[in-house]
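Before any comments, here is the structure.
The complex is shown incomplete by one protein chain, all other protein chains being positioned as in the whole.
== subunit A ==
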Amino acid sequence: MNSLWGIVFKKELKDLFRDRKTVIMSVLLPLVLFPLLFGLIGKGVKSTTEKVAKEVKIAYIGEESSFKNFLSSVPNIKIVETKDYQEEVKKGTIYLAVVVEEDFDEKLSQEKMSDIKIIYDSESTNSQTALDVVKDVINTYKDEVVKGRLEKRGIDVSILSPVDVKNEPVNREKAGGGALMLTMLLPLYLIIYAITGPMAAAVDLGAGEKERGTLEPLLTTQASRMQLLFGKLFAITVMGIIGTTSSLTGLYIAFKYSMDFMGDVGLKISIGSLVLIGVTAIILNMIFAAVELAVSIYARSFKEAQTYLSPVTIIGMIVAYGTYMMDVKSASTMMFNIPLANISLIIKEFIIGVYNPMHIVITFVWAIVYIIAAILFARYMFSREEVVFRT
């Protein structure tokens, strides 16, 4: 790699990797952010739920009844004596109170309807958890009562369930149930990371070069502006791809170890799909790297570059979220002509293992058009004297 752009490329990467701030922000932080976040949330949720479920402290208000006996027989429910149950639920010393109306057992034996009121705190997660537990208990109790009534009349209980529903996805072998979630999230994340990943590098190598005063001596070397541009562009793209990779790795670790639901569902993506998704991610990074570099060259300083780049982020996010819920199976070929939406759709197709040559060709041709347009835009900025010497 002795060509001039190669020299620029190598130097820029070395420079970027020596910047502790850039390395931390674009490589380390994305890698640990999601696992940490998910881990902490997961752990917090798990521990409180476990604590409540272990000993559900409730109050029972009303006369002795068969229901009270049933409640007491549930091992993790603890009935607490209380004077002012409203106040205690509010304070959280008990999670909820069950209020049973008068003559409960008598009405029950007469096969009349009986009321059970549950007093709980809608602002407390502990109370919510207890509510779920108690509702389950009540449902079991209800079933018992119904069973008794039917048996008295000599009717089999199975009469109550005429239909048994079983869900069976048609595409079980192709991709697991996790695929649906992945088709929604992965395009979104890939677009967002392609925008945010190259940004710090783009600001540094464009506006930063101007602000440091290194651009002028650089322009009097043998390197042409296009060679400088390509060296910088590839260095920025590499930073973007590294950012995307570490973000996705972080996300994967988070899902895998903190939530358990991704691994169990058995997500299967073929190697071919992974390669195609990787290529698409590289293209996405190149597009945004070129756009961001052009904006950065136009800006006078770091600060200005950051200001100009925030709308780019917002526009990208809007498109990314716009395609988030889009169903790829009902998307028409026309949709593959819409910028970014087409990339989002093609990633969705790759995840579920659909390789439509027409869609792939349209999307990739457009992607190449975007890259060329973005590079031309960056070159235009770099060739204008009033832009390069604006300080």
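We adopt the following convention: a residue touches a chain if its C-beta (ideal position, glycine included) is under 8 Å from a C-beta of that chain, and two chains touch if they have at least 3 such contacts; residues count from 1.
Throughout what follows, contacts and distances are computed from a predicted model.
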(request) Write down which listed name, "NADH-quinone oxidoreductase subunit D", "Sodium transport system ATP-binding protein", "Cell division protein FtsX" or "Tryptophan synthase alpha chain", is the UniProt protein name of the chain that is not shown. (result) "Sodium transport system ATP-binding protein"
(message) Just to verify: which one of A:S73, A:S122, A:N167 or A:T220 makes contact with the chain not shown?
(response) A:T220
(message) Give me the subunit A residues in contact with the hidden chain, please.
(response) 4, 7-8, 11, 14-15, 18-19, 212-224, 385-386, 388-389
